[in-house]
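Every protein chain but one is kept in place in this view of the complex.
Entry: subunit A
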Amino acid sequence: MKRLLYIFIILVLGNVNVVHAQLDSIQKLDEVILSDVKLKRYTSGYKVTVLKDSVLAKSPWSLTDLLRYNSNIYFKENGYGMVSSPSFRGTNASQTAVVWNGININSQLNGQVDFNTINTSNYDSVEIRSGGGSVQYGSGAIGGSVHLSNALSFMKHTDHTVRMSYGSFDTKRANYGLSTGSENWSVNLGVAYVDSENDYKYLGTNKTNKNGQYDNLSFNLNAGYLLNDHHVFKLYHQSFVGDRNFSGTLLAPSKSKYEDTNYRSMLEWGYFHKQYTSKVKVVHLLEEFKYFENKDAEYFSFGRVQSFIGNHNLNIKLTETIDLRTIIEFAKYSGNGDSFSKPSRDAFSATALWRHKVSEPLIYGLNIRKDFTSDFESPLVFSVDGEYRFSESYALKLNGSKNFRVPTFNDLYWNPGGNLDLLPESSYQVDFGQEFSSKFVDLKLNAYFINTKDMIQWVPDNTGLFRPQNINKVKSYGGELEVFLKYTIGSHHLNMNSGYSYTVSENDANAKQLIYVPLHKANLNFGYSFKAVELFYQHLFNGEVDIIGGQLDGYDVGNLGLSYNYEISKNVHSILQFNINNLYNTTYENVALRSMPNRNYQLQLTLKF
């Protein structure tokens, strides 16, 4: 009920905004406002890969599925639709930051984002920024960061999108998107619902995925209002309400259930004057989970953290070629739950970003940040990056940074075991990239080295009690290749994007590859379209990984899709899409003993009007 009320309030607030907005009509500005400008402006020396809505539309909606096939990031998924965590450049699940419209949304409880709790259908784009980003994005941006962005379009338009899909394992998906606006206001809204029995076969056995049912609802509302040339107000909101049964393993049946709820809201006031851009943001984040060991019993454990964040950004265009940005941020986090009392933490950070376009080919950036946290000492972090563009078709990129990850609420306060003497993890890294581009082909080639120390690990103390300690040191290094091809002959369009990564991630103590980090991972997306018909194929090769006491085999999985574009009437456009997932009926697990789905089918209809 509370949830509904919350959504209702947001809706009403949103509408009020719209109503007010409609009354005024002062400015005439055709503009698309991006939610995270510093991602564009202060990342010259970094590899940023952008996945646009056309890519998002072909993927089965979850951020895991999207990135598994479209990025170098490797995922561990506890069975399809279950908890999913990334390993970015050999780092662990809490060393990838997820950034929602400029705000780091990694859980304060465990430091991670479950990538199956992000529905991509309500976003305009997903960007992957490789390399350390703690200066800009704070704790956890060690391997890299994943950015979820909504754009506000300030032009007269009203577009509706309806998507419905039905597929194997009684999987139902529905999505409605509205984007509307005029010269001085803009609203977009998205509602997405997914529900699945998820009772796939465990190939090679006579078992099925018995306790894997899930459903979730995502709601996004974004609104902007341009008061005049100088002032813009924006509201971003996202709700996620998920209800999953946690499937067991091949050897352990499960009857557990997990409910997670996230509310994220941000109000922003932007002020523009001459060379100054000032933004004030007020953010509220709420994360909550309930874990039921037995879904049919009333017993559950829960945890909740609320975050209030105030942020001020000031961008000064010092000269035509130099930008300076200062950011100050205050955050208050307060939690409660069954495994700790009522901890709270205050954090303050000050950041300065400098970007200088020395000449046409050369850009560099210098960035520095210091956090002050109530429970522990955070390191001073910095980054240096630069780009040298030799020609239209060749550029060199280089970045080096120090990054950090703070101990989570669980690490600090969990009873038993929580350790208040923990330090943040700290990490140095360098990343060297080359980018080639031509009419048909774009190539990105990167090599990196990451050295992380004081890594927090739960280990038994002398009484046998598991406690987190700053003990581990890990060295990761590797190379990444991404290739994008585009070719058109007449009405035939070919496109391909593919990636390969080689990742070494070793524990300093024994020089052994960390568990669940594949040395090799490759992904391929191939599309061919002719007039209204498009055929596409996805392939994932995931190399063997070490697990505790053994190895888990690598695997190849392929997906095939066919879509047909049809203009129903002048203003109604439809796309009918049919997907065959796991085309080869591969038996595979990406976490040991947790089988992934057999071959399955999905039919999707998209209407745009």
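We take it that contacts are C-beta pairs under 8 Å (C-beta built on N, C-alpha and C of every residue); 3 or more make two chains touch, one makes a residue touch a chain; residues count from 1.
As a convention for this text, contacts and distances are computed from a predicted model.
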Listed names "YncE family protein", "3-isopropylmalate dehydratase", "succinate dehydrogenase" or "Peptide/nickel transport system ATP-binding protein", matching UniProt entry of the absent chain: "YncE family protein"
Contacting the left-out chain in the complete assembly, out of A:Asp170, A:Asp229, A:Glu293 or A:Glu544: A:Glu293
Option from A:Ser54, A:Asn228, A:Gln275 or A:Ser301 whose C-beta touches the chain left out: A:Ser301
From A:Leu227, A:Leu324, A:Ile368 or A:Leu593, residue that would touch the chain that is not displayed: A:Leu593
Residues of subunit A (touch criterion as defined above) contacting the omitted chain: 249-253, 293-294, 297, 299-301, 415-417, 459-460, 462-463, 465, 547-550, 592-593
